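Working notes, structure below.
Only a portion of the chains appears, each positioned as in the full assembly.
Chain lettering (A, B and C) follows the sequence in which the chains are written, and residue indices restart at 1 in each chain.
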Amino acid sequence: MNHEPIRDIAHLAHIELLTPKPNESLNFFKELLGMGVVHSEGQSVFLRGWGDQPLYSLKLTEAKQAGLGHVAMRTFSPYALEERALDIEKNGFGLGWTDGDYGHGRSYQFTDADGHNLEIYYEAEKYITPDHLKPGLKNMPAKYAAKGASVTQLDHINLFSSDVDADSLFFRNQLGFKLSEQAITDDGKQTTAWLHVTNKSYDLAISHDKSGGKGRFHHAAFKVESPEMVLRAADVFLDNGIFIEAPPNKHVAGQTMFVYVYEPGGNRIEVCAGGFLIFSPDWETVTWTPEERKKGLAWGTPLPSTFHTYGTPDIANR
Amino acid sequence: MNHEPIRDIAHLAHIELLTPKPNESLNFFKELLGMGVVHSEGQSVFLRGWGDQPLYSLKLTEAKQAGLGHVAMRTFSPYALEERALDIEKNGFGLGWTDGDYGHGRSYQFTDADGHNLEIYYEAEKYITPDHLKPGLKNMPAKYAAKGASVTQLDHINLFSSDVDADSLFFRNQLGFKLSEQAITDDGKQTTAWLHVTNKSYDLAISHDKSGGKGRFHHAAFKVESPEMVLRAADVFLDNGIFIEAPPNKHVAGQTMFVYVYEPGGNRIEVCAGGFLIFSPDWETVTWTPEERKKGLAWGTPLPSTFHTYGTPDIANR
Amino acid sequence: MNHEPIRDIAHLAHIELLTPKPNESLNFFKELLGMGVVHSEGQSVFLRGWGDQPLYSLKLTEAKQAGLGHVAMRTFSPYALEERALDIEKNGFGLGWTDGDYGHGRSYQFTDADGHNLEIYYEAEKYITPDHLKPGLKNMPAKYAAKGASVTQLDHINLFSSDVDADSLFFRNQLGFKLSEQAITDDGKQTTAWLHVTNKSYDLAISHDKSGGKGRFHHAAFKVESPEMVLRAADVFLDNGIFIEAPPNKHVAGQTMFVYVYEPGGNRIEVCAGGFLIFSPDWETVTWTPEERKKGLAWGTPLPSTFHTYGTPDIANR
């Protein structure tokens, strides 16, 4: 019997977001986050931050309502892809193989315990930097955007779930994520789980959807280079009439600096910076009790209540 | 008739704060703000930030209850001092001349319309940097503190007042302050007035004391070098059990980045950075309506209600 | 006899720069510094930073060679303007009155001791923010640029001079500038003089032109909000092929963080942040000896030798 941990998933590759306002949403990601368009196809536009290592990190797709299309992860190798697919299929979460999509080869699709669409693949097309975006230093994929919030890259995503325990267990057992931190109820049920496959303290968070919804999306976070740039991002949002749900502050879990907004299509977007990396192979999950969570954010103010109920699609407004 | 504006006050020089917990307060200013002690005398300790141009910016005095001792301003010249004293006396606000205090020569004492103790002087002893604090560059008064929040210097003060209009008029007419910004009620009564004598957008703020108190103190603000350092200050307060009344955010007026805490004696202290300078000689006072003020801080969250009622001495707890 | 100091000049208002490459220079200021165009007329384009309080801070004019057109300062009042004009005329530096230029009323023109063209005026048209640039907070003139280096405003200028002592004396005696810092030779001759009329530690610097030139231009500095933003500016220059003469570092005088580049027309441009303000009315000029200057910049590396010889027009290449 093999007790070695699963180490097949290399990183979060891209996310597909659905939007009922494709033009406004596209303008948000291009002009206010400073992302670049690499491709358009059908009802979808593919975008990347200037520092994204994959070809793109966001597939923005027109749809009747906002929400998550799917989350894609890249495996370490073709072999790791096969291994994960077999295991997931065996456990009954599989949807099946695809021939790939723009920029990547065949992928295996499945859902997590709460029904979010997920996908893994290995073969990926590299980003060929066009001449006008060639950076001064060739170890970067592209020039510093110097536009809007100038986000570097996709950092992490947060799913809303009707059963956080089940969902976080899924990511641990099927995909090899480790639980870095968790918030629990007095009964020991998870209200939020923070999970990672890289040295980042989390690549994925799963929060309890108090609205009773299932398979909804909470937020996607794009990274900037320093806490100071989060403040600049907030200025960009303020000056351009974007709804700021929570002003810059520091999260307790992961200690990342953040600002939360709703993009025009309705999806919650975070711009974040900082936070710690986890190097210890025997990191012990940090558990936050309801008592401890009452203190609010790192510097003492709670997130607005909408943070625990609003997600996309927006059930309340259906 | 002389229409030339009064230009006699050079800058805010120091503030005397009263504390019922002298040791804890002293520890706060020394260890957590990173200020240095230059002198002790009677029940008072005199402190300075590493970048303060006056000999000291804070006189911390033991007292039965927290609050303001007095605010001292320095004039441009001995002549300007005489001129202001004469004018203030003529208008009935004068208390009289003193022989000076530690570090400065004779001063003229008076009160503003709401009864806060004020003082002006010109003659001042220069700070002689002790050898162990000599900076690498001699155009700075001392080494970078590199301790706690490492505040540079006193930046501004905020008085609580039962009648903001009367008080702000006093500072304009008697001391030559200019009104850079104001918040007003629907009836046009000032709820906060921001006033300046330097190029800073405010050296002094006066806020309406909703508790009905008179002559109370709202807060003193110490400056750090950048918005990022305000975040570090918040970390220092978080880690050392200091009550954070309002986490880092950006003020609408002046657009300064701030964090508000209560020092152990009970006085509200702000650590701030940034904000704009005013150079235009015909700057028009910016007026904020109740409607506009409802939006809260720059990035959209209101200050806690205590910000409008808590001051020192703390009337509620008497 | 009036011993009161002259306090007639409120601030540096704008600078006219000449460029033999008008399109490339315009692109630099618009796309890489992030400034906005407010007007075009004849061979000139008028630009402003998003935080500039005057209508514009840069008049960019096509010319055979790079260099300074003129420097304009604004007086505190119409009366102050008359007073300065009379005094300058009396001392033989005057050129005469104009009817004004785009955005400002009648001005008095003159030259300093080294022949740089200067101008003072009071009447000025205010900036009317167009709808698409209206900021979230109305105490700012415009939205945060969020483009390129996103410079806030013109900060200071530096003139090259064949006789720094004579020139700095001119600014002190005729315009009321104060000498905050100076670098001198062993014989006590000024090699650089830093002068201010506002609380900034300098609004103007004058450096010795080792090339033997007269009336040349050294650089203009545009401000960003924090030291961190100077680093971002350097990234913008690096990624866009702009020659960086001196990478980000900290000046000894004024302790401003800087980066120096040549705009495509050849003029040296600085992006700066930080530095201290001077509040003490009896600030004593800080004098740097050749020995002390040998240490280089604050953190120990010298500026390149071109910093002491290159100016515009570029004599060497004529």
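Note that in this section contacts are C-beta pairs under 8 Å (C-beta built on N, C-alpha and C of every residue); 3 or more make two chains touch, one makes a residue touch a chain.
All of these numbers come straight from a predicted model, not from anything done at the bench.
Student: Tell me how many copies the full complex contains, given that 3 of them appear here.
Tutor: Assembly-level count of identical protein chains is 4.
Definition applied: only the chains that are shown with their structure count from here on.
Student: In graph terms, nodes being chains and edges touches, is this line, ring, star, complete or other?
Tutor: The chain contacts form a complete graph, every chain touching every other.
Student: Since subunit B and subunit C are copies that touch, is their contact same (over half of the numbers shared) or different (under half)?
Tutor: Over half of the interface numbering overlaps between copies: same.
Student: Looking at CA centres, what chain is most distant from subunit C?
Tutor: Result for the farthest chain: A.
Student: In terms of C-beta pairs in contact, which two chains are most connected?
Tutor: The chain pair sharing the largest number of C-beta contacts is B-C.
Student: Using mean CA coordinates as chain centres, what's the subunit B-subunit C distance in Å?
Tutor: 32
Student: Could you tell me which residues belong to subunit A and also touch two or more other chains?
Tutor: Touching at least two other chains: 226, 228, 235, 238.
Student: What residues on subunit B touch subunit C, complex-wise?
Tutor: Within the complex, subunit B touches subunit C at residues 7, 10-11, 51, 53-54, 74-77, 122, 124, 136-140, 181, 198-201, 225-228, 252-255, 274, 276-283, 286, 292, 298.
Student: Would you mind writing out the residues of subunit C in touch with subunit A in their complex?
Tutor: So the residues of subunit C touching subunit A come out as 34, 135-137, 143-144, 146-150, 226, 228-229, 232, 235-236, 238-241.
Student: In the complex of these two chains, what residues of subunit A are touching subunit B?
Tutor: For this pair, the touching residues of subunit A are 226-228, 231, 234-235, 237-238, 244, 246-250, 257, 259, 297-301.
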